[in-house]
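Yeah, one chain of the complex is gone here, protein chain that is, but the others are all in their spots.
Residue numbering begins at 1 within each chain, and the chains themselves are lettered A, B and C in the order written.
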Amino acid sequence: MNRNEGVKIVTIGGGSSYTPELMNGFISRYDRLPVREIWLVDIEDGREKLEIVGAMAQRMWDKAGLPVKVHCTLDRREALKGADFVTTQFRVGLLYARIKDERIPFSHGMLGQETNGAGGIFKAFRTIPVILDIVKDMKELCPDAWLINFTNPSGMVTESIIRYGGWKKTMGLCNVPIGCMLNEPALIDKTLDELVFRFAGIDHFHWHRVFDLDGNEVTDQLIEAILEGKKDDGTPANIHEVKWFPEQLRAIGMIPCGYHRYYYLQSDMLADGLSEFNGKGTRAQQVKEVEDQLFELYKDPNLAEMPDLLKKRGGAHYSDVATESIAAIYTDANEHIVCSTVNNGAIPDLPSDAVVQLSTYVGAAGPAAVSFGPLPTAERGWLQCMWNMQRLVEEAAVTGDYGTALQAFALNPQIPSGAEAKKVLDEMLVAHAKYLPQFADKITELKAAGVKPSDPVVLELMEQGL
Amino acid sequence: MNRNEGVKIVTIGGGSSYTPELMNGFISRYDRLPVREIWLVDIEDGREKLEIVGAMAQRMWDKAGLPVKVHCTLDRREALKGADFVTTQFRVGLLYARIKDERIPFSHGMLGQETNGAGGIFKAFRTIPVILDIVKDMKELCPDAWLINFTNPSGMVTESIIRYGGWKKTMGLCNVPIGCMLNEPALIDKTLDELVFRFAGIDHFHWHRVFDLDGNEVTDQLIEAILEGKKDDGTPANIHEVKWFPEQLRAIGMIPCGYHRYYYLQSDMLADGLSEFNGKGTRAQQVKEVEDQLFELYKDPNLAEMPDLLKKRGGAHYSDVATESIAAIYTDANEHIVCSTVNNGAIPDLPSDAVVQLSTYVGAAGPAAVSFGPLPTAERGWLQCMWNMQRLVEEAAVTGDYGTALQAFALNPQIPSGAEAKKVLDEMLVAHAKYLPQFADKITELKAAGVKPSDPVVLELMEQGL
Amino acid sequence: MNRNEGVKIVTIGGGSSYTPELMNGFISRYDRLPVREIWLVDIEDGREKLEIVGAMAQRMWDKAGLPVKVHCTLDRREALKGADFVTTQFRVGLLYARIKDERIPFSHGMLGQETNGAGGIFKAFRTIPVILDIVKDMKELCPDAWLINFTNPSGMVTESIIRYGGWKKTMGLCNVPIGCMLNEPALIDKTLDELVFRFAGIDHFHWHRVFDLDGNEVTDQLIEAILEGKKDDGTPANIHEVKWFPEQLRAIGMIPCGYHRYYYLQSDMLADGLSEFNGKGTRAQQVKEVEDQLFELYKDPNLAEMPDLLKKRGGAHYSDVATESIAAIYTDANEHIVCSTVNNGAIPDLPSDAVVQLSTYVGAAGPAAVSFGPLPTAERGWLQCMWNMQRLVEEAAVTGDYGTALQAFALNPQIPSGAEAKKVLDEMLVAHAKYLPQFADKITELKAAGVKPSDPVVLELMEQGL
Partner (left out) sequence: MNRNEGVKIVTIGGGSSYTPELMNGFISRYDRLPVREIWLVDIEDGREKLEIVGAMAQRMWDKAGLPVKVHCTLDRREALKGADFVTTQFRVGLLYARIKDERIPFSHGMLGQETNGAGGIFKAFRTIPVILDIVKDMKELCPDAWLINFTNPSGMVTESIIRYGGWKKTMGLCNVPIGCMLNEPALIDKTLDELVFRFAGIDHFHWHRVFDLDGNEVTDQLIEAILEGKKDDGTPANIHEVKWFPEQLRAIGMIPCGYHRYYYLQSDMLADGLSEFNGKGTRAQQVKEVEDQLFELYKDPNLAEMPDLLKKRGGAHYSDVATESIAAIYTDANEHIVCSTVNNGAIPDLPSDAVVQLSTYVGAAGPAAVSFGPLPTAERGWLQCMWNMQRLVEEAAVTGDYGTALQAFALNPQIPSGAEAKKVLDEMLVAHAKYLPQFADKITELKAAGVKPSDPVVLELMEQGL
């Protein structure tokens, strides 16, 4: 990194509605992180959005009075040349794909959860081949750059970058931990800097323990405060707040993340999801509406600030964590950031080469994982189940092996295995055919056998070629 | 063991309908295993059955012309004095309890599987305190005896004997592996002694690989033969033969046990179970009928042979494995027997002190576990999930902690977690109150809150004090 | 901790010649760490030194113009009441004991190395019972305090505090890593804040890797610079600089600590040590002289600054690391400090509950161990050997079991096992009898058999009752 010239940032999926938040993050950290230029990269299908959001981004920098040039391009290789940091926030198949990810499982009475459920599995199938392609380019064009991934499922994608791509200088981000850290202190009348957090698990499936400044654990106090439920405990906006079982939370002795409701309270989360599916539309459909509104706002040539509406988008703080991570690497700040990185023993219940999500101190050498030690019995069982599921998904994403995909579906606790689940798998393969070249043979076979989603919304998207 | 005097066998739960099969096993091995006396022990509620089956057992020995005395007693301590081998086949709460174990979950749309499902969890809750009591007596009355457990859930019970009871000279048996070994060779035109089997997993949740006499693996051939489905592959009679997904079986590369259908094909097994629940009655109800018929047969003073009907009972070969194990220990035969014993590293994916079920060579020092090595990804995930679930059940059984019981329910892949599952847990606690002293406080609380099973069959049993 | 009142520090072994350095550390950190009072605790035998050094310490605070009161006491319990931080720097048997630790092995042609060799083993035998006594007092008198141990062998002592004492709020310090970090950067024309260090191992037996601010590893460059040997590489003053084998250092791929010479270059270190033993006296004897001079200086009522001579003492930077650690805990600074703490998986080649020495980020919840991942083959073997040796020493120290002590001696790579080594063990037991109550029976037996050290210096010390 040439520290005299300022930093070159490349953002893959730059046409995303998140980009203004990302700009905001860089602008507010400019004193620590002297950005020189930002390259927003997208694909042909996203050209229009890229132009809108690129112009908006440039306006933001200009308003801040900072000499940063925002480049918009469809030429990824051009952008990557000499990059210092590459961030990834792309969504293969756009929100249309997520709509399919959610609706097909629901149409068979199952959850299509987009992080580690059936939806997340297919997001991984679509994303992993693309990210490996990006890594290939980076090896050639910017071999010293850091790859800051916040494309979901962030854990699986980051593990694939390291394991299959062989790229070490990376970290995977997620906004769930920062949500917990921002909201929980108030529950016990503390501020964030009066508490020490220790997270461990995998992406969207982690627990944490909390200590006060005297080094004493206050996790139990927090659990009681969460059970009392007086204030916001940081559960992401997109998760229905089904109430935890107090006896279970106390037995855990750690604070689960909001997404654990899909595992500890599965039938209730399913009921909630089905009611949306049958009513106002699934989460993706809701997000799509917000996103359309956002782009309308971004078009306004007078708008040079991140609009409030973006906070409703669901991914709040993602960009904050991303830009903070980059600043921490750049300034060797050894800052506490929760991210996906190589286990190296930190969670001894998983293999050393697993990618896990946990407390790290991020500095110039990247994230230093804080060793957490063995988990309690139940959480060990959950985590071992989920991480092996994650591995199966990655393997299926890379090999296109249908049996492995079936195994991932069967092991996934959100999916009740059996003939119905296999139908979901098959319909999803067909629905996403365009983005799943690795499964091409199997999809051909399925189509020949007449497999086709039955959900009308999905069918309509397919007919539109989306 | 005084080898000059012959062996003293004590069978706890001696009034079981299985006892004649057990006698058969001992009679046919008498040349290797010189039994001196057999003590059948039961409790007051089982006195009548004990007398019937005890008389039948004596007739069997007499007919065989062997000088073995069968003692029937309700005094367990009297029986245990100086025992060489203690076998356990008791069922706390009799088949009535299993009827509740199955019907309550079904009445909420869930499986109540008696091995490792909700039913098995409650069987463990009822059984573990009793077996620990037996161990306490044994320490005092027959400290050198072997405890051969075939009370289900055999894995959890055996692990509790070792971990909480501190009793090392034990092994846990199950009839599933022997079923596989007896039926599978024919599928590829072999005999049992032309194949080498290697099992690994936990009780009712294991896989196996198979080799021929040239040392080459033939597992794949067997998988194809099973998928062709021409002949009986050893799946226990009580499991509906929902068809495996060929792609999944091939991806596994090992042969799962029949019970894996509850995990790989969950929704289909549930549908089957619900249809029985709503129709001819659950498995326990069917077995109850067979058992009643068996006792009618046993009453016949002319009957001195195991009736064919017993084979329909579902536990075929249990006694065969049990008596063979005892003979192998007695004669230091180093025989290949699949049983539950301490892992000691044989399955490196689980802790060394876990109790697992796998291939062992049984001799005078007990079962020598054959190290299996690491499992493939998916099976590692499944096994780690299930064994930790097993540990939670044992811990809840010993401590009576409700939160731990909830955790076991949540982690159990057969049970969709949430409010409905909690209802099942609560109703089962209430329904089995009589046999769950460790949960007494919680049950009092639940009863006060009006928790009560809704299934009429269960309610009727409860009204009858069963 | 009541942050309004200032911090109460208690130093066990307060009469040590190191105390002025410690005071210096506190004085220079007073803006971050508002000390209220310091209690220097010692035993009757150290009363005179305590008074000298205590007066000197008070003069230092006074000269700095800071309102801190230094208390000198022989009443440990009085001192511990309400302590916030307890530091330990005591030496059971004083330097006389170390003289025996070194001379007895040398008199049999072996190394008596005071960290992890025969000397260190006996230092552990003398120290561990005392530290466990201190922990007992702390549980009663200052249950929330942090115990900052820098009594050697720091790793064994810290592990005993945690494992046998059950005290979690502790960390073990050592000045070797800070020595490396201060000296190595210049070897490659960098400054300390331009490099990121990652240490792993156990106390006085660790390796490290180094990265630059671009996140690229520069360990190999450092190795070459060390092999060129142009500048000081941070090897402690007390270690003779026998040259590393270049091929070995390159094969390691990590930088060993200076003490590794006792393992990688054993015969040469022995030759050096024997030449001192036969010449100017062993290291302890040299240190003793420096120490006597130091106390002469401290007596000067005009001296209110740490004298330069102290830097020659061999333990330079110990107090720096100690006071920096306390400040980092107090201010939740998340500072990179290398210390002994619970492994928790950070080095997957050792058990999770092992105490290891490695890079941590120290904040209010204590040291957060950075997971290092698996070591290369040779270093794994060395570390596993040494940590198990450490465990044996601790166990023998606690139980007084002679067989375990023999096992520790045999496994220790510095000690050639056999009859001669057993003689060393026996003579050392006899020579240190006064401080080894746990071995009393064995020592009585040895004395009865006429076991007695043959080294005249040791004999003289014994005759003087030292």
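Convention: a residue touches a chain if its C-beta (ideal position, glycine included) is under 8 Å from a C-beta of that chain, and two chains touch if they have at least 3 such contacts.
Because the structure is predicted, anything quoted here is derived from the model rather than measured.
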Touched by the hidden chain, which of the shown chains?
-> B, C
Quick one: which of B:307, B:345 or B:376 touches the chain that's been left out?
-> B:345
Which of these touches the unseen chain: C:37, C:51, C:276 or C:401?
-> C:401
Identified contact with the non-displayed chain, of B:81, B:336 or B:452 | B:336
From C:74, C:274 or C:385, the answer for touching the chain not displayed is C:385
Contacts from chain C to the absent chain lie at residues 242, 245, 247-248, 250-252, 263-270, 377-378, 380-382, 384-389, 391-392, 395, 401-404, 406-408, 410-411, 413, 416-422
In terms of residues, what is the contact footprint of the unshown chain on chain B?
-> 1, 144, 146, 169, 193, 196, 198, 211-216, 329, 332, 334-336, 342-348, 352, 359, 361, 363-366, 368-374
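Keep this in mind: only the chains that are shown with their structure count from here on.
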Chains touching both chain A and chain C = none
With chain centres defined as mean CA positions, report which chain is farthest from chain C.
-> B
Just send me the rotation angle from a CA overlay of chain A on chain B, rounded to the nearest 5 degrees.
-> 180
What whole-Å value do you get for the distance between chain B and chain C if each is reduced to the mean of its CA atoms?
-> 56
Of all the residues in chain B, which ones touch at least 2 other chains?
-> none
